[in-house]
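For this depiction, one protein chain was excluded, whereas all remaining protein chains were kept in their positions.
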């Protein structure tokens, strides 16, 4: 074990800049455990949205590695998080992904906890038993305008407030707290979680793989090699750039912050955002580029808001459109399997079949997710080969992959130095 | 590996009295291997009953970890046990759980063994081959009034004779050898074997989880916090205690030993017994508390014999009623999966559909087993959480769990000291 960790240290410090990682980062169960400890148990992990628990007594459970976490909305309307473990014999308290309760009652011996985690009742324990020491163990939780992040560590990274201050104004106009979950998909990708994130951080693969996503998205928005463009492509690229700048100016004038913030590898809680113009009608991530839901999310009348994208390290990305939000949480299962949980949110007053059609709402990203899962599986298969070696990232189209990997390596180095 | 075993030593010696075990005891594959070596390969393990092999030539196979064992009734009517491995190329000899043979013939190259394990025939081995050294490897086997215990070690614990002497008179009146197996169920519980046993050693969970079992069983028989009882409950508890003492006196006068023997943590082969009165009609573990089989097991005319319970460390429990026996063998599969094998025995002259109905016979324990399996799985899930920590046992209702754990820890400590 020590030898293996020493070798993790060597792998971390020997990382070749501008290249994909050495194979064990994708395949080794030991490095997976180190990832869980260093990354997923110590950073802010995106796990869901406030509309997952819309009413007092609503409970949602989510698994971060071996830790099952409960998100609970208390009677005071606060959302809190606890470990899903009874303090008596250690039974899992809630088995369902979603439920509603008065109190949290362990099925095993009826130990009963309040929505605030306090142990209210524990029969037969005798007069010497002190229930005040046996409340549910709390988990740090922060809501960024309705996006829920938890941290399993005792001392979470301190930069969340700053991120909330900078990102809040971008997200707030989309009114996450006023939405409902129209649809959720859970997809298990047969690859390491870092391959899932790497794949998310570039659109170099979009042209060959995502016929649906490239309907609303401009490929130019994700980089290209200028020297390879023919005159027509070059003109299109320049036109796109002009559109982006004009749109930013227009949107910001409307009170919608839109310009890029790029902090992917410059802080503990790395993130990036930008509002991007969309192709066609420019309204939404749909096959006709028009809104999928008739009731807008926010107060802004104009439907052509483009798409506000928001990426966080280590495990999320989100697209805020004028009519809906699609939000992704990446939850590692083991070294070679990763859960991608996708939620589509619409205005909570929208009525299915009247204001929106589920198929149309989820069409683009359901197809895109399936395509991405196949690509991630191909990379996992390749990384297990003795012939695999780190390959070079494109300096034009894979800069954000490089930033994710640089962030990851620096977080691991910090962890190993402790 | 050494580090892990050292840490096992630390975990064993650091066990917190009165509390459930540290998580690795339930989850670690290394500690599972240690359990198999120290507990299941060195103690008397309950594997079945003589009626599993009623006739000469009958063979039953049973798996204790990676060891497949054959129980064979020889022509002299003796039951013997052997390892299920051919001495030539190591093939498993018998694949079925039950079969009947003349000799044991290996399918691979026709090496042929007698029912006493001697190698009778091995073709093509040449004149220098000595078959007398290549008989099947024997396994220690003891029958306690028809209950079969094996020990895989060369030198089994020596206390079995004493247990047989003390328990024999309790069990003998139920005539195990005169029964047949009316039904067997094999249930895989998704938890460590110790969680299965812990769950069996308390009825604190019965009220909330076992609506069927609590029909015949008095909850008071398994402990309560006296200070929590209201006057009505207290009176009921006192009435139950009087009934128990009166019943013991009555049954013992009939020649049925009934009073508690409690040796769960005082010896290598820990055990406990007591005959307990039943609720309602008081006859059997059925939903109407009447006998499930019209032909009694023994010579005693009175049907209201209560239930003689018998528990052994590490892996069995049994309930001997007037009309049938239900007997449980716990066989670990891996750190997180355990086989619970339940057999319902009735008088061998009883005719199914005439003297007993299978559904009625197995109703209570089939439901109870399924409920227990769900509880064990909840505890296993909880024990894998980083938030799990040992919780306190109730001093009123979980004393026998504590005794099991104390026995286990002391057996492991002994093993590590060798």
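Each chain gets a letter, A and B, in the order it is written, and its residues are counted from 1.
As a working rule, a residue touches a chain if its C-beta (ideal position, glycine included) is under 8 Å from a C-beta of that chain, and two chains touch if they have at least 3 such contacts.
Keep in mind it's a predicted model, so treat the numbers as computed, not measured.
Within the complete assembly, residues 1, 41, 66-68, 83-92, 95, 107-110, 123-129, 134, 137, 152 of subunit B touch the chain that is not shown.
As for the chain not pictured, it touches subunit A at residues 3, 20, 23, 198, 204-205, 207-209, 223-225, 227-228, 375, 378-379, 381-392, 394-397.
Everything that follows uses one rule, which is that only the chains that are shown with their structure count from here on.
Averaging C-alpha coordinates per chain places the centre of subunit A 48 Å away from that of subunit B.
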